[in-house]
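One protein chain is absent from this view; the other protein chains keep their places.
Moving on, here comes subunit A:
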């Protein structure tokens, strides 16, 4: 008996210290990653006087006043409404265009399919800076300047290639026999696509939607150039306030915290699929 406990205890004792250093390093690393975010949250709960006063590690009298300002002041909360409106528009439209295109690439062989596919890839890399001015002129001339549609369409452009690229990878993983079986069973194409095919690539759709969302949510150059007042995104409102003198630090921090929340939520839901998308060599 004594000898068995000894042999069991021995390896545990040997591996213990190594695991511990691992934990310590990881905790330090996490601290480094998260302290800036903590700093933001801390300041969002303080009044301006407290922020500019003495240095504190946590808020002495936490207050939600800053958040109240944002949620009641029209010029602030409309920024969120605008951002969310065009982010959702852009994500849905991108997927609606990209799903059939990705299906074509994954299921059919046609003249120049490879070339087209790589051409799509180049579009994904195009820098938005090149497009800002022509888009501005184009939208001004058709009266779309400063509307949500303008920003959503401009973002769709950058997201369609990415979505096609991601979805194609996932669709390739679905055997073609499934399509054929469904036809033999009497499914029409639209019913097959919605009822059978889309559930099979649900995780791919999730990943593609995530990347569309992220691009549109954080993009500033285009959304800033294409809007003035009515459709201004929250990021643009924040930069304007950042560069203004006599800052209201607390409110700005609260606005920053509120921009993190949607992204963090989406990341939480798709975190397991993202790595899978990469395993397919896409994303």
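Simple rule for what comes next: a contact is a pair of C-beta atoms (placed from the backbone, for glycine too) under 8 Å apart; a residue touches a chain by one contact, two chains touch by 3 or more; residues count from 1.
Heads up, the rule we're going with is that contacts and distances are computed from a predicted model.
Q: Could you check which of "Stage 0 sporulation protein A homolog", "Monovalent cation/H+ antiporter subunit D", "Alpha-glucoside ABC transporter permease" or "Nickel transport system substrate-binding protein" matches the UniProt name for the chain that's left out?
A: Cross-referencing UniProt, the chain left out corresponds to "Alpha-glucoside ABC transporter permease".
Q: So which of A:69, A:97 or A:196 would be touching the chain we can't see?
A: Considering the complete complex, A:97 is the one touching the chain left out.
Q: Which residue, A:152, A:166, A:182 or A:212, contacts the hidden chain when the whole complex is considered?
A: A:152
Q: Extract the touching residues of subunit A with respect to the undisplayed chain.
A: Interface residues of subunit A facing the absent chain: 22-23, 25-26, 29-30, 33-37, 39-40, 43, 51-55, 78, 81-82, 85-86, 88-89, 92-93, 96-98, 100-101, 103-105, 107-108, 110, 113-114, 116, 118, 120-135, 137-138, 147-149, 152, 156-157, 160-161, 164, 189-190, 214, 217-218, 220-221, 225, 230-231, 235, 238-239, 242-243, 249, 252-253, 256, 259-260, 262-264, 266-268, 271, 274-276, 278-279, 281, 283.
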